[in-house]
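Left out: one protein chain. Kept in place: all the others.
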Amino acid sequence: MTEKSGRKRLAAFLAVALLLVVVSGIVAAGCGGSDLPSAGGTDTTASTATSTTGVATSTSEATLSANLNGAGATFPEPLYVEWIGEFQIANPDVTINYQGIGSGGGIEQFTKLTVDFGASDAPMKDEEITAAEAAGGAKVLHIPTVFGAVVLAYNLDGIDELKLDPDTLAAIFLGSITRWNDAKIIALNPGVTLPDKSIQVVHRSDSSGTTNIFTGYLTQISTEWANKVGKGKEVQWPVGIGGQGNDGVAAVVQQQAGSIGYVELSYATESGLAMTILKNKAGNFVTPSLESTSAAAVGVTFPDDLRFSVSNSDGAQAYPIVGATWILVFEKMKGAAEVEALKAWLTWSLNGGTAIAQELGYAPLSEELKALTLAKIDSISSF
Amino acid sequence: MSARSWQRKGVGRKADSLFAIMAALSGVLILLVLAYMVISTTATALPVFGSQGISFIAGSEWSPSNGQFGILAFIYGTVVTSVIALVIAVPLSLGVSLFLTEYSPRRLRGIIGYAVDLLAAVPSVIYGLWGVFILLPLFLQPTADFLSDNLGFIPIFKGPASGLSYFGAGVILAIMITPIITSLCREVFDTVPNADRQAAYALGATKWEMIRQAVLPRGRAGVVGATMLGLGRALGETIAVALLIGSSVKVDTSVLSPGYSMAAVIANQFQEATGDHIRALVGIGVVLFGLTIIINMGARALVWRFNRV
Partner (left out) sequence: MDRWAGSRIVPGVCLRECKPARRRVWRNRRNTTLVLLAVGLTLIPVIMILYQITARGIATMDWEFLTSSMPFSFRREGGGFLNGLVGTAIMVGLASAISIPLGILAAVYIVEYGKRNWLAKLIRFFSDVMAGVPSVFVGLFVYTALVIQFGFGALMGAASLAIIMLPIIVRSTEEMLKLVPHELKDASYALGAAKWQTIMRVILPSAAPGISTGVMLAVGRAAGETAPLILTALGSYQLTAKLWGAPMSSLTLAIFDGARNPFAAGQARAWAGALELLIIVLVFTVVARVVASRSRISR
């Protein structure tokens, strides 16, 4: 029997097959895959969330029917999920998907026209607007939705009240103050026994609008920070542990004794973390709260394109690290039904959604700013 | 039963070769998958390799939104945590495997062997969860503080000390690879002939002298191989490290400061990544793959050589 030669033939046949598949694999891999799917491109989180808090008062006369996709900042994501859920209860034929993929990703997807609206905690830069307007063939509108405070959550056993001023805060994040019983911190907190422990700085490890708000503030108040690190959605941190997302930072602060990290207000309150009291521009020590967040927007003059900053505000009772968050839309977009649904959702959110916003720790727009914003929303139309 | 009748009709032979081809194809599929693994990932990462050049592995500037992808800090973190893991796990594994082969009474051997196997079966995400919520406050942070307070003058123990650090990740890795190294060492020591042991005793050796002169020398290649397999596992370990390393992109000489590893950055950043950022993460995977393959092949070669002896 030619069993041996048969086996050899089999092996040779298989070797040829192997070669063929490998070659075709190289070709396929070489040609394919220019557009990579990312988590942001698919339906990951609760897109069709239903909420338990109240019912959206129906704002629309006729029945709306549309399918909208949006992506961007994680900072307002908890709020948007609720706003969408409420709105969808009142308008069952409308589906809105919102993916919290970070402000950077939001602007990118908006520019690539893969979503109907973007969301960002930082207004778009001029060159980003130029690129987006070239792609979308229409003007970009910035729709501010709420204000949020970035608070410094810390983990120090038995210390529920900790005061910091801008200089000390910057020094901690620059790594020049490394221990909790540093003379500068003690001077700000008479009567508090600070432990002889090293300070664990916690920051975001992903690209984040929260980081943009926080580093923007540090850049305003510290020239050393402005020169060494600067402002951005991601920066080269001199010291510290990284956390993924607002919840990741809050989690690390909670786990790591002696830590301090920046998170959006509601993440700190809901995970039961202590927050530092910060000295504002007027020289007052201010506890982060809804009121002190709203106070930051008082007296700010808003430019026509609504790209403004409320960081380090002059108000006497204003919490200093406050940022607005924006939804990004084109003034003209495809689909009359989509336009109607988007306008209805945004209008309802700014009017009827304020209670949910406050419940989650976001400050609604002032009446003045709301009027300006509603006018912008009203100007959206279809091609 | 029907075998003979089939053979008569020539069906048996046909079925036979069909079966042979199916079996061979299954084997070849492994080769194909492995080959395609390398091709597909490399091809996806190629644009980033091209745009970053050598700074992809030599640069430590990682800034996805600015299109900068230097992964040196991740390579460094992977190596440092793995080395810490080995420094802790190898002596422990040697101790446990020697206990199991040389010291333990028969009954205890079963129980402890079982417990060690149990440790090997625990999923990595459970190590991570436990590490972050239990081990960190209970052991990692106090130990890190102790080391930096007392040995802070040595650069690798310089403060500020963090439990979420190379050290923290290294400790959890050590716990995870100890059972792997242990079971391999145990197999190796089990092959030492009893005659050798008796000979050593007959010469008046104490138990330890017997181990040193009869057991350890014989198992050397095996122990090195086991260590390298443990290292291979440590390099690729993802979730527990992602939770404990502190996710900070920098190269720091102090093991008590937070860092990042290759596998951890892939797991942490994938969900928010788009475009070139994803390609860069795939590129990190390719480098990691290369590193583990080299280590593993070396280990196999050593273990193989040992097996043939």
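We just call them A and B in the order they show up, numbering each chain from 1.
Here is the rule we go by: a contact is a pair of C-beta atoms (placed from the backbone, for glycine too) under 8 Å apart; a residue touches a chain by one contact, two chains touch by 3 or more.
Since this is a predicted model, take the numbers as computed values, not measurements.
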Touch with the omitted chain, as defined above, among B:I57, B:V79 or B:I112: B:I112
Selected residue (touches chain absent from view) among A:L64, A:V81, A:M124 or A:I221: A:V81
Residues of chain A in contact with the chain not shown: 7, 11, 14-15, 29, 32-33, 36-37, 39, 42-46, 49, 78, 81, 244-245, 247-248, 250-251, 253-254, 267, 270-273
On chain B, residues whose C-beta touches the chain left out of the figure: 3-4, 6-7, 12-13, 15-16, 18-20, 22-31, 33-34, 36-37, 40-41, 43-44, 91-96, 98-99, 103, 112, 114-119, 121-130, 132-134, 175, 178-179, 182, 196, 199-200, 203-209, 211-214, 216-218, 220, 229, 232, 235-239, 243, 263, 266-267, 270-271, 281-282, 285-286, 288-289, 292-293, 295-297, 299-300
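Simple rule for what comes next: only the chains that are shown with their structure count from here on.
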Whole-Å separation of chain centres (CA-atom averages), chain A against chain B: 36
Chain B-touching residues of chain A, taken from the complex the two chains share: 6, 10-11, 14, 17-18, 21-22, 25-26, 29-30, 33, 36, 38-41, 44, 101-102, 104-105, 108-109, 178-179, 197-200, 205-207, 232-234, 236-237, 239-244, 248, 252, 255-257
Residues of chain B defined as touching chain A within the complex: 17, 20-21, 24-25, 28, 31-32, 35-36, 39-40, 42-44, 61, 63-65, 132-133, 136-137, 141, 145, 148, 159-164, 246-250, 258, 260, 268-275, 278-279
